[in-house]
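Following this message is one structure expressed as structure tokens.
Right after this comes subunit A.
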Amino acid sequence: MDLYLFIILPVLTSLALLLCKGLRQLRIAAIAGATVQMALALALLFVYRLERGTGNTSQMLFEFRASWFAPLNIELYFGVDGISTAMILLTAFVVMSGLLVSWNMDKMSKEFFLLLTLLSAGAYGFFISLDLFTMFFFLELAVIPKFLLIGIWGSGKKEYSAMKLALMLMGGSALVFVGLLGIYYSTDVAHGMFTFDMLRISQVQMPVERQLIFFPFAFAGFGIFTALFPFHTWVPDGHSSAPTAASMFLAGISMKLGGYGCLRVATFLMPDAAHYYSPVVIVLATIAILYGAFATMMQTDLKYINAYSSVSHCGFVLLGIGMLTKTSLTGAVMQMVSHGLMTALFFAVIGMMYERTHTRMVARLGGLLKVIPFICTVFVIAGLCSLGLPGLSGFVAEITIFIGSWENEDSFYRAATILACASIVVTAVYILMAIGSVVMGPLTNEAFHNLPDARWNEKTAAVMLIVAIVAIGVAPFWLNELIGPGTENIIQSAGRLKPAN
Partner candidate 1 sequence: MSASAVIFYVIAAVILGAGILAVTTRKIFRSAIYLLFSLIGIAGFYFWLAVEFIAAVQIVVYVGGIVVLIIFSVFLTQQAGNQMPRPVRGRTIFSAVAVICGFAFSCMLISRYPFPGHAGTTLQSTVSNIGYQMLSTNGNGYVLPFEVVSILLLSAMIGCIVIAIKSKSIADE
Partner candidate 2 sequence: MSDVPLTHILFVSTALFFTGLYGFFTRRNMISMLMSVELILNSVNINFVAFNKYLYPERLDGIFFTIFIITIAAAEAAVAIAIIINLYRSHGSIDVEDAGELRF
Partner candidate 3 sequence: MSDYNFILWIPLLPLGCFILLGISGRRYVKSYSGVIATAALLVSVLLSLYTAYHYFLADKDPGEAYPQMVVLKHAWLQFSPGFAINMGVLLDPISVMMIVIVTFISLMVHIFSLGYMKGEERFATYFAFLSLFTFSMLGLVLSSNIFQIYIFWELVGVSSYLLIGFYYDRPSAVAASKKAFIVTRFADLGFLIGILILSFYAGTLDFSELIQRLVSTGSPQSVAVTTASFAGISMLTWGLTLVFAGGAGKSAMFPLHIWLPDAMEGPTPVSALIHAATMVVAGVYLVARLFPVFIISPVSLQIVAYVGVLSALFAAIIACTQTDIKRVLAYSTMSQIGYMMFALGVTGFGVYNGLGFTASMFHLFTHAFFKALLFLGAGMVIHMVHSNEMKDMGGLRKAMPLTHISFLLGCLAISGLPPFAGFFSKEEILTAAYSSNKLVYAAGLLTSGITAFYMFRLYFSIFWHTPRRMHEVHGEGSVYQKIPLLILSVGAVFAGFVPFGNMVTADRLPLHASIDIRSAIAPVLLAITGILLAYRMYFRQNYLPQKISGVFKSFYNLAYRKFYIDEIYLFITRKILFNSIGKFAGWFDKIIVDGGVNALAATTGRTSHLIRKVQSGKVQSYALYFFCCILILALLFIYLWK
């Protein structure tokens, strides 16, 4: 499997988009690109499992190396393990559905599709990179498209949100970069030779005192991407102002870049510091979980509701990472995948509602189940997934995190776990409040009586995401098996693989 295809494909798609004229051609090109990406991602999953099935237990599969800025020891070094494969799959799903829901984007459509494609290239590249610099390159690659997407096609106070998002994310990546440099210059592999190669760094073992300095940079930097409290404020504004597809990308993929980075860079490469700082991480994550949940309850705009709930849900990712057990890390990755799918679905459906009713205020909606049953059903499913209903992916991920967290015996960890668990109640409250007043209840607004239900493209997008959510929720073992070896490696690097009693 040639991993660089994941970068080349979006690039080719964008070139094709450049040549296209008119919405028809554009969306055909975009969808074709996304479909091929999706096929490629599925193929990757297949080939990956096949390769693992043959007993290949090396840490990364399908490694690809090419020299890039050789004097600075930068390489194009790609490779995947289960975690990245899962994230790539997630990306492919979200990209596909995001493009589907923006089927009728008629304002500056070429630029729109182009930016979306660029964004996906950034995400793919990030997930397959094993070279820190390359990874960082792709991380930043994804920032500006978001800025433009929100600023141009957004709604509400879009400029403010776009600016805030771009600046905060850039702030995050600035911190990340300082962290990366710190890591780089701590890897004296051979007489003043440094390396960005993550696998080698993890073997070299940075000196502890340097880990302690640079872990906060890397973690906080990536943390900003994944809504680490108190750097989460870009999330609500950014998400709510963004156009539907951009919200989906933003919450579905972009926030995952941060979680993945926290895991792969901060924790994997600086395990001692990860242990040292784990209480801090846990406290922040717990605050984010509860605080996000409570803040959600106060929201009146559907997108804000989902955005704040994303803060809460991404808190789980950080909690799982902070807890530093194999199970909790697995749970964190699952939560990333699950939240990616679920929140994409949520945003998609909110977008569909908004497109029809032209409002996102909960108070102005109501009883929509009667007129747009499909969309409402999807809404309910997304909501149920968000509140962690078994059989849907959210539950699996949260439970795995809880169990993983619970493996830490200290009462501090226990308290954090219990508090995090408590959020499931709050989540239920706000999700049900939203469902209750949007989907259910009497249909008050006369104007909503003749709303059309979902079109085929919207249906396809929603069904695709739901299938993925249910597939994880009903049969989590495949995802677990996929992710397991990867988290095992990370936790082994952390040197505290906890035997299961």
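Heads up, the rule we're going with is that a contact is a pair of C-beta atoms (placed from the backbone, for glycine too) under 8 Å apart; a residue touches a chain by one contact, two chains touch by 3 or more; residues count from 1.
These made the cut because all candidates are chains of the complex that A comes from, given by their letters.
All of these numbers come straight from a predicted model, not from anything done at the bench.
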Candidate number, among 1, 2 or 3, whose chain touches subunit A in this complex: 3
Residue ranges of subunit A touching candidate 3 (in the complex, touch as defined): 164, 168, 229-230, 232-233, 236, 291, 294-295, 297-299, 326-327, 330, 367, 369-370, 373, 384, 387-391, 395-396, 399-400, 402-404, 406-407, 411, 417-418, 421-422, 424-425, 428-429, 432-433, 436-437, 439-443, 475-477, 480, 484, 498-501
